[in-house]
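My questions will all concern the structure given below.
One protein chain omitted, others in place.
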Amino acid sequence: MSFLGRGASTSNGGINHERLEMAMNEIEMVSDVFNRIVSSCHGKCISNRYAEGDLNKGESVCIDRCVAKFFDVNKKVGEKMQAAGANAQATGSSSFSL
Amino acid sequence: MSFLGRGASTSNGGINHERLEMAMNEIEMVSDVFNRIVSSCHGKCISNRYAEGDLNKGESVCIDRCVAKFFDVNKKVGEKMQAAGANAQATGSSSFSL
Amino acid sequence: MSFLGRGASTSNGGINHERLEMAMNEIEMVSDVFNRIVSSCHGKCISNRYAEGDLNKGESVCIDRCVAKFFDVNKKVGEKMQAAGANAQATGSSSFSL
Amino acid sequence: MDFSQFNASEQAHMTKIIEKKQMQDFMKMYSGLVERCFTSCCNDFTSKALSSKEEQCVMNCADKFLKHSERVGQRFAELNAESMGPARP
Amino acid sequence: MDFSQFNASEQAHMTKIIEKKQMQDFMKMYSGLVERCFTSCCNDFTSKALSSKEEQCVMNCADKFLKHSERVGQRFAELNAESMGPARP
Partner (left out) sequence: MDFSQFNASEQAHMTKIIEKKQMQDFMKMYSGLVERCFTSCCNDFTSKALSSKEEQCVMNCADKFLKHSERVGQRFAELNAESMGPARP
């Protein structure tokens, strides 16, 4: 998840706000993806009946595979976006210039 | 979308933060509505089977009508909110359309 | 909702940013919970047919009970989280009720 | 929420932040309401014009949602006051 | 959006804020797209590897979503221009 790495000039000693903002973007992205995996895999693997509080064997195995598959989908979609020349400004909302 | 136009005193040369905040609110609002239309009309018009990657004729026509209808609903709800004087910030303003 | 009450040194006259941030967290939390109740209880109590614009008797009673039950669930989950010492910030604090 | 221990500049700052949040919350509530009523009421896309039946549904949906929110707000305030009350000396 | 009444420093500030928002919006759109296509296309968890059928579905889903977004964007811009037009003197 390192596609946010724009070049950043180092301001020695002081705070390089551009670099901090890039780091924050990366954290936001990872955290957003994590939360989506938690939610998606809960929907896919956990039954809504809640007869017990522990994960049973089937649920546990399902979670492991679900997370792996989500990563795969993330990778495939990322490759497609890059192949399409998907640029932040371009694809996000191409005809949506404010 | 000019309902956020509260009077803002101009600070010559410097930055008028109130005016910037109003502009940001306007951008957030437009962007929020746009994202809701993308999501709603995807649910209404795009089948979940994904047999092909192109929009077919039916989907394309559905999208056009869906966006137009969403705008209409937005306008109707906005008129109702103004008529009801629903909120202090909203009532004082001139128009609530996008 | 006093679980955010970490000790904050008072900076006399000036702005104590830590204290403001804590207050903001509290407001965000209350507002988040409120919005979730509005949405959950709408799903539980309001029919999707919209034959009239007023709440009928059954819907009104359902809303009252729904909000009360949501508060109960919030309390139970909060107690469990504290018992489990689920999170660093939460564990150190005294109570997790709204 | 108890801001009594805040000094004047903190209260002023807080007021500005709260006003900003109220504005954002209102806008989000508004667009969420539009989306909700659109989703519930509009299911025919053989035409781009809102039918009178759809329009009536949207009006009722918006009306009902606002009344629902208000009622939730009343109960919320009561229960919040109850749970806050005994906890504060 | 009309920023013509902004002075130079305000416009510079605004540009930075908008760029930041565009970046955040793009990231959110991207992860939302991944979630959407995962949810629609992946329903078999007897294996952790993406099947070729699932992969094809994901590719079509992503393709279609981007085309959908673009078309919505076009209609949105047109309707927005229409509704803004007469309202501004």
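In this document, chain identifiers A, B, C, D and E correspond to the written order of the chains, with residue numbering beginning at 1 in each.
Here, contacts are C-beta pairs under 8 Å (C-beta built on N, C-alpha and C of every residue); 3 or more make two chains touch, one makes a residue touch a chain.
As the structure is a prediction and not an experimental result, all values here were calculated from the model.
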item: Partners of the unshown chain among those that are drawn; value: A, C
item: Residues belonging to subunit A that touch the chain removed from view; value: 1-2, 12-16, 19-20, 23-24, 26-28, 30-31, 34-35, 37-38, 41-42, 45-46, 48, 50-55, 59-60, 63-64, 67-68, 71, 75
item: Positions on subunit C contacted by the hidden chain, ascending; value: 21, 25, 28-29, 32-33, 36, 39-40, 43-45, 61-62, 64-66, 68-70, 72-74, 76-78, 80-81, 84, 86-87, 89-90
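By our rule, only the chains that are shown with their structure count from here on.
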item: Pair in B-E, B-D or C-D that repeats A-E, with over half of contact pairs matching by residue number; value: B-D
item: Angular offset of subunit B relative to subunit C [C-alpha, multiple of 5 degrees]; value: 120
item: Intercentroid distance (Cα basis), subunit C paired with subunit A, Å; value: 27
item: For subunit A, residues contacting two or more additional chains; value: 93, 96, 98
item: Residues within subunit E bordering two or more other chains; value: 1, 18, 25, 37, 41, 59, 62-63, 69, 73, 76
